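Of the protein chains in this complex, all but one are displayed in their positions.
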Amino acid sequence: MGVVIENISRVDAGLVKQFAELGVATVHEAQARKGLLASYMRPIFAGRRVAGTAITVSVPAGDNWMIHVAVEQCQEGDIMVVAPTSPCSDGYFGDLLATSFMAHGIHALIIDAGIRDVAELTSMDFPVWSRCISAQGTVKETLGSVNIPIVCAYQQVHPGDLVLADDDGVVIVRRDEASRVLEKSLEREQRETEVRVRYSNGELGLDINNMRPRLAQKGLQYVSESAEE
Amino acid sequence: MGVVIENISRVDAGLVKQFAELGVATVHEAQARKGLLASYMRPIFAGRRVAGTAITVSVPAGDNWMIHVAVEQCQEGDIMVVAPTSPCSDGYFGDLLATSFMAHGIHALIIDAGIRDVAELTSMDFPVWSRCISAQGTVKETLGSVNIPIVCAYQQVHPGDLVLADDDGVVIVRRDEASRVLEKSLEREQRETEVRVRYSNGELGLDINNMRPRLAQKGLQYVSESAEE
Amino acid sequence: MGVVIENISRVDAGLVKQFAELGVATVHEAQARKGLLASYMRPIFAGRRVAGTAITVSVPAGDNWMIHVAVEQCQEGDIMVVAPTSPCSDGYFGDLLATSFMAHGIHALIIDAGIRDVAELTSMDFPVWSRCISAQGTVKETLGSVNIPIVCAYQQVHPGDLVLADDDGVVIVRRDEASRVLEKSLEREQRETEVRVRYSNGELGLDINNMRPRLAQKGLQYVSESAEE
Amino acid sequence: MGVVIENISRVDAGLVKQFAELGVATVHEAQARKGLLASYMRPIFAGRRVAGTAITVSVPAGDNWMIHVAVEQCQEGDIMVVAPTSPCSDGYFGDLLATSFMAHGIHALIIDAGIRDVAELTSMDFPVWSRCISAQGTVKETLGSVNIPIVCAYQQVHPGDLVLADDDGVVIVRRDEASRVLEKSLEREQRETEVRVRYSNGELGLDINNMRPRLAQKGLQYVSESAEE
Amino acid sequence: MGVVIENISRVDAGLVKQFAELGVATVHEAQARKGLLASYMRPIFAGRRVAGTAITVSVPAGDNWMIHVAVEQCQEGDIMVVAPTSPCSDGYFGDLLATSFMAHGIHALIIDAGIRDVAELTSMDFPVWSRCISAQGTVKETLGSVNIPIVCAYQQVHPGDLVLADDDGVVIVRRDEASRVLEKSLEREQRETEVRVRYSNGELGLDINNMRPRLAQKGLQYVSESAEE
Partner (left out) sequence: MGVVIENISRVDAGLVKQFAELGVATVHEAQARKGLLASYMRPIFAGRRVAGTAITVSVPAGDNWMIHVAVEQCQEGDIMVVAPTSPCSDGYFGDLLATSFMAHGIHALIIDAGIRDVAELTSMDFPVWSRCISAQGTVKETLGSVNIPIVCAYQQVHPGDLVLADDDGVVIVRRDEASRVLEKSLEREQRETEVRVRYSNGELGLDINNMRPRLAQKGLQYVSESAEE
């Protein structure tokens, strides 16, 4: 507690840009379904997708002091990822901090707690994924840490990791795996594009994926309704 | 487990069209408050109302294999209703399956679990009512059943039942009761139209519904604030 | 139970108008973080802010009779605040009652339970903050009370109190404290306007609020990543 | 609504007695994992196992009138299964009704709502499985129904079905399937007894169930920790 | 915030003793179903019933400083009632504070948050009703208040009010209503004793309460199962 790690290594900025074109679900699949934050993490408004580098912040319940400390550690393209050490719904973040974040080029906030000033944040088009919305403020009394590994919404996040968020939620890609995951994501997207055409032509998943033999082997039975009764 | 009932009887298509003009709350009232799915079932985007015939799917937790099997059993105007056998938030359904659904004329998905690709589904205008949104994928390993009676979000659903969904939630009308419920719904709507005029003119529910005598009989007391203190 | 207090004292209408320009978070801070309803109370559509005077209604679970009684006690500019005596998700309120509310100049509904006809209420632009949305109707069998002090979503509400609601939630200001809280809110807003400029210029909260000495005193340590490993 | 079905058919009493020797988990497995009530249904005290025949009761939220009606329909060996038509935590049942239940030979109560007088019920050794405990009372104003099919804690229950409850929860066996399920349950118990000896001797599930070839085929890799790093 | 009210008026100690013989459900009924804390407030061990006078404590999330301040305001027979200003599950209280409470004659703790050292508290036989159990500690940084009116688990509590808690939960009786509520509770208990005999003799609630005419009037229908099909 009470440590700020400076000068962290970050995932390559070129990679981040390419991830910004991909969906959370695609990337999560491409890295073997790791790193997805819990589904209670929802965007405060719909329709945004952002990618960036994680600045991690461990905060006490009801205390947002470390967010101020963490801003100084950020650079253009970062995303702040904040987790309280015990469950908390208080509003750690509002339009003043968002103004500060935007001035420092921070792309988004991911926080396993509450935020406030939703109407203003929406007008500013500053995207936030949070556990809830609450006008309840916080104090500035107890230290936490910046850029230590944290658990946010059930997932481990390391500073410098890639963060990708959209309407489906938030996924974390480990810094040293980002290049490989990007490649696999692009492959997956290519395959999905091809398959989408077949689905739109009315082909069945049963046939596209050749599922019928295995279904039969597992014992799936087809019965006509009249026969059943 | 592991049964697909084919050639089910469906509620009459002409009835379905007429239900599509009615609200969930109206129909729920008209059938004596039966068949309403639990309130945690929410549309992934606002503003759509759909009616259709239920294709029911019982799936294992975290396994969407049977959804592929069920598509083959659907026809134009069906709505797929999916329930896991134990609580699950995984994303069973995304834009590829939605493409398949739309190619087969399936009007909507009702699922007591998670779905993903919300941004794409919104662009495609494909409506879904679900328990949650999650990018977490599923496997295809274990059989379930199609067109058996299921319990979805606390309500019994039979294949061929009428499904009506809007921003208020989802209601199920039993196939053999659809005609009578439609009639009562239309009557109710007619009454509400008349009463709405009276409300908009400032008349009180107390008078429109002649509540004052019964309130008095139950002992309701009116006290002026000053008298009270 | 079974009491209607008439002719209540109300917070001054001039004050109410001025509060309508302020945000919930600002006012909550200005009154030392009192009176905020629990964060599960959410608007049924985004983007509205309303201020008004509380008409309080205590209702049994699943029984909306007292809402009809309460309409008669309302005047232009009131906001009805409804709390069930045990937790309930039923839909106490829909478009007919909303028509009645609008005819009587009631600005909004705050209800620690469910409501229905969301699509219609959105079209009518009638704002509601509720615990949930449910088409499940209620009965009219058991008395409750109007304009007694109630607890709604964890907060005490007295009749005549000021109610302010926006996308961040709902805050209650005691009638006799409204004037002082307004003054403090305006001061706070003024300060925030000034500070916002500094944040937008890139100044850090660390410096604007002179946090560095106290952080050092508490023992915050800065370590370079390479040094750490 | 408002119907009492009398003279229902019941699962055979001899079968019920044999089920009372079996565990909920065993029977649930033996009937292919159907009929298990949601896991939030918990016993009010530990250590009891009961079997009986279902008397089903559909009740309005906060109204226990139909429980009184249902007692008259019960006979020795019945278990009352109660479900509200919308979620409710009120205390529908206490020591007076338990006294009545015991006088009529009712073995237990299963209720997807609250109950009260826990200390007294424990002293009386009257077992209850409920959603919660609450001293909040109910009213007697609105009709429900007795011995219609209901959904209780996510599962369909028909009057006359077998109900089995223990510290693991509650399972429902359809009346016409009870004989076959009993047979399969006994077989399963027999097999488990044999396997238990092997487990207690230190044999691995991997070997008892011959899992190694299939794990290898799926691609499971064994790596020594030092090799990994 | 930051106020300690000293020398509060307390409900009469003689009354408290008599309440200690009564159940929470009985007293809640006797005062027209007011003052019951939410059902998530559970005892950390079963079988205790306590009555006492409320010392109220408003605490920040994650900060137990005010509990230390409040001990000094307590006297023999008090019960401390603690509510955080925003939802918190941290463990505010453990065996050291319990030792202090017992040394000062405090009968119990009611806290809408977490506590810890459950095993030790059970050995010490010190009763606690809490929202949850958590080893997560708190800080001592921010002021709260002692003996101001608070909302605890959805209910208003004033200092000096009577607190009664048992396995069914916690009920608050207003100081100025305690005498009248005691009287009504004793009457109710007397009636229940008489009725219990009738129930144990097999009489039905339908007859004891003369429910049949009103059920018939509401339209309850009795149908034999065979007739129904």
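As written, the chains take the letters A, B, C, D and E, and residue 1 is the first residue of each chain.
Simple rule for what comes next: a contact is a pair of C-beta atoms (placed from the backbone, for glycine too) under 8 Å apart; a residue touches a chain by one contact, two chains touch by 3 or more.
Since we're looking at a predicted model, the values are computed, not measured.
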{"item": "Visible contact partners (per top-of-document touch definition) of the missing chain", "value": "A, B, D, E"}
{"item": "Given E:16, E:38, E:71 or E:150, the one touching the chain that is not displayed", "value": "E:71"}
{"item": "Which of B:60, B:159 or B:205 contacts the chain that the document leaves out", "value": "B:60"}
{"item": "Selected residue (touches chain absent from view) among E:20, E:118 or E:211", "value": "E:118"}
{"item": "Residues of chain E (touch criterion as defined above) contacting the omitted chain", "value": "2-9, 45, 65, 68-69, 71-72, 89, 91, 94-97, 99-100, 102-104, 114, 116-120, 122, 132-137, 140, 142-143, 147, 159"}
{"item": "Chain D residues that touch the omitted chain in the full complex", "value": "23-25, 28-29, 33, 36, 39, 42, 46-47, 49, 166-169, 171, 192, 195-196, 199-206, 209, 211, 215, 218-226, 228"}
{"item": "Positions on chain A contacted by the hidden chain, ascending", "value": "1, 32-33, 36, 38, 85, 87, 149, 151, 154-156"}
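In the analysis below, only the chains that are shown with their structure count from here on.
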{"item": "Chains touching both chain C and chain E, listed by label", "value": "A, D"}
{"item": "Rounded Å distance between chain A and chain B, as computed from the means of their C-alpha atoms", "value": "30"}
{"item": "Multi-partner residues of chain B (at least 2 other chains)", "value": "33"}
{"item": "Chain pairs that touch, as defined at the top of this document", "value": "A-B, A-C, A-E, B-C, B-D, C-D, C-E, D-E"}
